[in-house]
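Report on one structure; see the data block that follows.
With one protein chain removed, the remaining protein chains of the complex are shown where they sit.
Chain IDs A, B and C follow the sequence of writing; residue 1 opens each chain.
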């Protein structure tokens, strides 16, 4: 059976070229950078330094501004909690958008417990944060503003350049979660006046286990991991050398090829988007144009999201419901039972919205795969609607009305 | 040139069998376990679940008691800070041994800042914690006791079974940092009454980027990473699936083969230990018998450690000075300039102790490699002493005295 | 072929649900859940001489909700009203070879649906 993976927003397959760059660090060069006294350690030091420069280059930063972490969640936690602590006494407010990922949102829990005031910025129905609302929310005692670059669930790209300018003028530290965007669309800290930027390797054809936090020179961030003196003191623990090397290699590839990838993805994405129009009562989510290439998201009236995804999977089509993390079946009940917080934020009525569907295409996807999805979808929607009591009621209302 | 790596305590080469277990998770099975709605995600879920059971089996635990982390530092931080927070109000004391790793010791900084009282247990000249001192130190308001299983710098194995019994009777949560021991000597939570145990894959021929924290059922630990609901809520963030799979594979191998490894290492270690006796004014450190197999540590009067290690490296012999993390050249000055805290703890006089040397052998080392080290050392020691003003003074004193 | 987070039994009942539909002039109809919460189940019963002679459902919801509904209809057909009322969510979950912890509420919904439908039947036939 043909299998089509359309869940690249949750993770991407490793580019074989990235794997080749990593391979020696599993075998011949296995040293620990802290053991730099000998050749093995030195090889590791050089590898990590080189990767740091490569990741920095992807976003127009200096090598010394990149701190490697274990992934986006750790980077987001370090950015939010570290910057709040680093801001010092008197700065006890944090401002975030309403569509941030859980690794930003849930990092606010300990801050709230510690007495911080949290302001959540609303978004419009396309999921866009209003720069004017940002301007009004920032105050002298604001320790941090956090707005993501692109939303994984609905694909919307936020105006972080403009928002960053406002933060800069207000003298507020600005964090951008670029997990979903970096490596796919340009993220350049010379153009986006962000002080902190989260990057994740496994989201752009690099390995799991490596993330980074860009810290603009002079930004104050308190560390959250305590131990040896790795990563300039911002992050203790033996570096995951192969993964870090892989992140560097993936950054080089992305920097070089993202334009071509985006073109391919946009073309396939348009085919998918256009094809979906044939399904009645399907509603696209996110901004129609300011969105990640190859990202198509929607919800379907009278169709519950999980059921749709299970049937799709049976047809070999792998898509997801919003953020991977919000759909953790093995997690706490509540997260599962409520509608996606992002859909709530963009004002989708919860009594008819019953699941957000996200198709996130990758550079390896083909037109045939998109065709597979488009062929499968109408039948599945019909089948689920035929089973649905709400659709039955809807039809009866139509008949009466008509 | 023959190269001999004797720094396995800092990190180990990946076992090729572990790599083969990991490989599919870089390519065919690249899913994110949180995207368990589709086949790719499910494959990842199954892989992580299986690895959890494999790691649990290595230490006689249940699968549900294993939380995967990015490494030992994160595990130690989670154990110390999470257990202190989890212990609840009224429990504001933490007891640790004087020879804990930085990732335990430095985790005490935020606790001290938060008003916790820290008691540091002394060790004897072999580096052994006295169980009676533990008994005296534990009180009703003690949130946590942390004693490592084996010391990476001097190789000493602590009586954690006995100490754990005392902690259990006192009702105090007991954390054991088994980073240096797990996979090398038996670590069984049915015999060691520990509530929390830190494990690190790259220390037993597994990959960097995967660690684990054993949490005995019922142990209260507050999470330190906020985001999605991974790892039963103890650790947010997309799992590093290939590394976790590798940790499982390494655990299986270690469980099966550690006896044979230890025999080989003990034999080689004895050759090294015996051969070193030819060097005058060389002092072994750590316990003479209760020590990690293949771990040989010492210091040499009138010889500075780094110089010795640099010359050794030039001869193809890679050894280390104590803990990799304490020798971070790129770290803050102080850490570099003071004698090793562990040597201080075992009472080595700092005016004649000038560097701790650790040879940590691995399963791949050969007798020829040990011979290489033994052939190289005397000449290096002589050469450095010939340059040393303190040795000159010593010789003059000897002449006068004689 | 068990795919997804569910047992093969769940997947079978999800992919090939038994007794989907409506019963015209049913003797009892139960409805539980709410689409805003992600699940809604409507159960139709035909009851004859104290026996559930037919059961049909329409469900809006996740895989577990649909499978629970399907399994429930299979379990109650041919049972007496009292036997049907005695069915618990655990029976449904067990019959499906278990449900993931976070999906237990779907089996609870099935239990509530049959009770609700039987209450409706009792009310209608109270006179």
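Here is the rule we use: contacts are C-beta pairs under 8 Å (C-beta built on N, C-alpha and C of every residue); 3 or more make two chains touch, one makes a residue touch a chain.
These figures come from a predicted structure and were not determined experimentally.
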Touched by the hidden chain, restricted to displayed chains: A, B
Candidate in contact with the missing chain, chosen from B:40, B:97 or B:313: B:313
Residue among B:90, B:171 or B:389 that touches the chain left out of view: B:389
Option from B:98, B:304 or B:382 whose C-beta touches the chain left out: B:304
Missing-partner contacts on chain A, residue numbers: 36-39, 42, 45
Residues in chain B touching the chain absent from view: 302, 304, 306-307, 310-311, 313-314, 329-333, 336-339, 350-352, 354-355, 386-392
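Just so it is clear, only the chains that are shown with their structure count from here on.
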Graph class of chain-chain contacts, one of line, ring, star, complete, other: complete
Contact-richer chain pair [A-C vs B-C]: A-C
Centroid distance [mean C-alpha coordinates] between chain B and chain A, Å: 35
Chain centre separation (chain B, chain C; CA means) in Å: 55
For chain B, residues that touch 2 or more chains besides their own: 36-39, 45
Sequence positions of chain C contacting 2 or more other chains: 3-5
